[in-house]
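Only one protein chain is missing; all other protein chains are in place.
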Amino acid sequence: MDLTSITRRSMLTSTGNIVAASALAPLFARRAGAAVTPITVGFIYAATRQDYGWNQAHAVAARKIAQLEGVKLVEQEKVPETAEVEKVMEGMIKLDNCKVLFPTSFGFWPFIQKIASQYPDVLFVHAGGLWKEGDAKNTIGYRGYMEEPHYLCGIAAGRMTKTGKLGFIGSKPLYFIFNNCNGFILGARSVRPDATCQVAITGDWDNPVKEAETVNGLVDQGADVIVANVDSPKVAIETAERRGVYSCGYHTDLSALAPNGFLTGAEWNWAKGGDFVKAWQTGGSYPNLYRGGFKREMVAISPFGKAVPEPVRAEVDKARQALTDDSLKLYKGPLRDNEGNVVLKEGEVISNEDNAFKVNVKFLVEGAIGRTGLK
Amino acid sequence: MLSAGPWRTIEAAAISIGAIVVALVVYGIFIALNGIDPIAVYRVLYLGAFGTLFSLEATLTLAAPLMLTALCTAIPARAGLLVIGGEGALVIGGLAAVLAGVSAGGIPRYLGTVLVLLAGALAGGAWIAFAGALRLWRGVNETISTLLLNYIAIALLNHLISGPIRDFGETLKATSWSIPAPFRIGTLPYLNVHWGLAFGIVSCVVLWFVMRRTTFGFAVAVLGGNIRAAQLAGLATARLSLAACIIGGAAAGLAGAIEIVAVHGAASESLVVGFGYGGILIAFLARQNPLAIIPVAILVGGISASGGLLQRRFDMPGAATAVLQGCIFITVLAGNTLYGRWRPSRA
Partner (left out) sequence: MNELELGWWGVLIAVIGGAIRISTPYLFVSLGETLTEKSGRVNLGLEGTLVMGAMSGFAVAYLTGSPWLGVVAAGIAGSSLGLLHAAVCNLPRVNDIAVGIALFLFGTGLAMFLGKPFIAPRGPRLPSLELGSWSAYPSVRAALEINALFIVGLILAPVLYWGLRHTRWGLVLRTVGDSADAAHALGYSIERVRTLATMAGGFLAGVGGSFLSLYYPGNWNEGLSSGQGLMAVALVIFARWNPLSCFWVSLLFGGAGALGPALQSVGIAQGYYLFNAAPYVLTLIILTWSSSTRHRLIGAPSELTINR
């Protein structure tokens, strides 16, 4: 994958009208710099790298970033979301001479802010779009809109399901889980209007026993495509494979776990962070907040499983292209939620980058069986 | 020639150091078998533990709670009890600290800090004293009971922080209510290490003095040497045993309270990181001597502190330091058999 550096012009043209609306204007820091200097990049994981989930997605990105010119990679795993991560970050800065740090767990953000001002020559890149005015200028928040690849998974699911029943497992009742779920259902119903999706929330980021039992429960009720939005979907996918149903992945490429039933999956493209590394290396500019979907190269889909026939692959690829050039919008009217309320009227269209709308999603679209529990 | 006293100290130190050296060599072989250069590992161990000011600070920050949890094993050991409940006592101390801090909202800050620390120490002392009482009045082996109490304490912590005392503002991790900010304590002057280190060192020195130079300490030593002799001498063995348990538990409870006021501010699963079990190793390595606990805790803390660097430099798993500590523990225990083999010749 080619990584292009962000120039000021491409930043302005791609962010469009959202920038004006929100208070989060990208900041342009200039550093007096030379050519490509060698630079050490540090990745910090809250759990193990090989979790077939959130951390593995970052480890994959870390390896891609390590391929960049002059980049040396150091990694540390199993760092808890406590004051200990401060010590780890400082250790990487002082002992390993890291100049860019990727503390990859969501809960590291407050600790990043605490020490960032003490180390102005270090860039801190965080996976979670939390940066706001007033935060340290040498920190970046970046995140992908996973509802877009979930839409594509939904298309594959809609085409491949025999029963017309899908299953979505979510960890916590949070907005990004619901957006993913809505994307999945909208994609499925775009090719099979009568498809339904049972939605189950486990309440835990990581609870293998519960996830396995939930999958069994969903399959017992007729679902034949499963997708699990949990920290590590490994158990869910393996259980689905054992039950002989289809599955879609999340976070990273999980096709190896389900040779027969894997369709495709929603993946992060954290490797986009390589652009920030390059900017820091060369003294170029970088945004403090970078969120996006396919158009901004923050998400991807997994390679297709062998079960997916060529026409379906073509259909998914076409939709992906449409998302990349922004001709396909996820949330557009007429749109009802699954309790009969009208969410969007005919003609209303929400931009794929309307973050404010997405943060406030408390509904599940028509076709979902289940409740968010929020109102 | 040397008299028995200083000779025993030299012998003890020599055997302990010898054990560490043997363990390092064995560990080096283990590392080499895994395809990594042992000399490079030794260098990184040193770098991560003592090589820079930053490393030293990290080591001392880890050594502080370890000194206190080591006392939880060392003090009862002098009374002849093998207590391994430091982990549980620390957790209980942390919980008590949070509860005390949160209930004492408006009081002046230094008073509040003292109250919180005291609460932790008392709770820890009571926790281990419970095991001691079970031993005294029901004959329940204290090693097993304190072990069980460890798990019970952790379950209690998990239960409380997921519901009854949970701070629901923290969405990502189960955390308790925070103690008021004025009660928190900061770092020592010149050194980026919290005041817990001072508490640890002072506790060790004070307890060494108590155990070696006071009547109480002597009585406990007699009890630990031979319970029948102590009874014949008319010592109040039950009270001495309980006192030893209370002191040991209070030390570990204090460690838990320090984790709250100096590091985290609230209770969470970060209280359960193995300080208790590390303390057992230190107590044995230091031959249950409170003064020796200070350097030994710094050594063991140093090994733990370099764990991150080992991971980053050699892609070794986080358990790499646990294996080394395990090796040291085993060689130290095996080395016990060598005590008394050499005597100064008196020809």
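Here the chain labels run A and B in written order, and each chain numbers its own residues starting at 1.
The definition used in the following text is that a residue touches a chain if its C-beta (ideal position, glycine included) is under 8 Å from a C-beta of that chain, and two chains touch if they have at least 3 such contacts.
The shown structure was predicted, so the numbers you read here are calculated from the model rather than taken from an experiment.
Colleague: From the list B:53, B:114 or B:333, which touches the chain that is not on show?
Modeller: Hidden-chain contact among the options goes to B:333.
Colleague: Out of A:208, A:283 or A:370, which touches the unshown chain?
Modeller: Answer from the full complex: A:208 touches the omitted chain.
Colleague: For the chain not shown, which residue from A:107, A:128, A:173 or A:217 touches it across the whole complex?
Modeller: Looking across A:107, A:128, A:173 or A:217, the contact with the absent chain belongs to A:217.
Colleague: Looking beyond the chains shown, say which of B:43, B:109 or B:159 touches the absent one.
Modeller: For the chain that is not drawn, the touching residue is B:159.
Colleague: What residue numbers in chain A mark contact with the hidden partner chain?
Modeller: Residues touching the hidden chain, for chain A, are 48, 50-52, 208-209, 213, 216-217, 220, 238, 257.
Colleague: Residue-wise, where is chain B in contact with the chain that is not depicted?
Modeller: Residues of chain B in touch with the missing chain: 82, 84, 134, 136-141, 143-145, 147-149, 151-152, 155-156, 158-159, 162-163, 277, 280-281, 284, 316-323, 325-327, 329-330, 333-334, 336-337, 339.
To be clear about the criterion, only the chains that are shown with their structure count from here on.
Colleague: So what's the Cα centroid distance for chain A and chain B, whole Å?
Modeller: Chain centres of chain A and chain B, defined by C-alpha means, are spaced 42 Å apart.
Colleague: Under the definition above, what is the set of chain B residues touching chain A in their complex?
Modeller: 47-48, 52, 54-55, 58, 61, 171-173, 263-264, 268-270, 308-309, 311-313, 315, 318
Colleague: Sort out for me which residues of chain A touch chain B in the complex.
Modeller: Within the complex, chain A touches chain B at residues 42, 74-84, 87-88, 90-92, 94-96, 106-107, 172.
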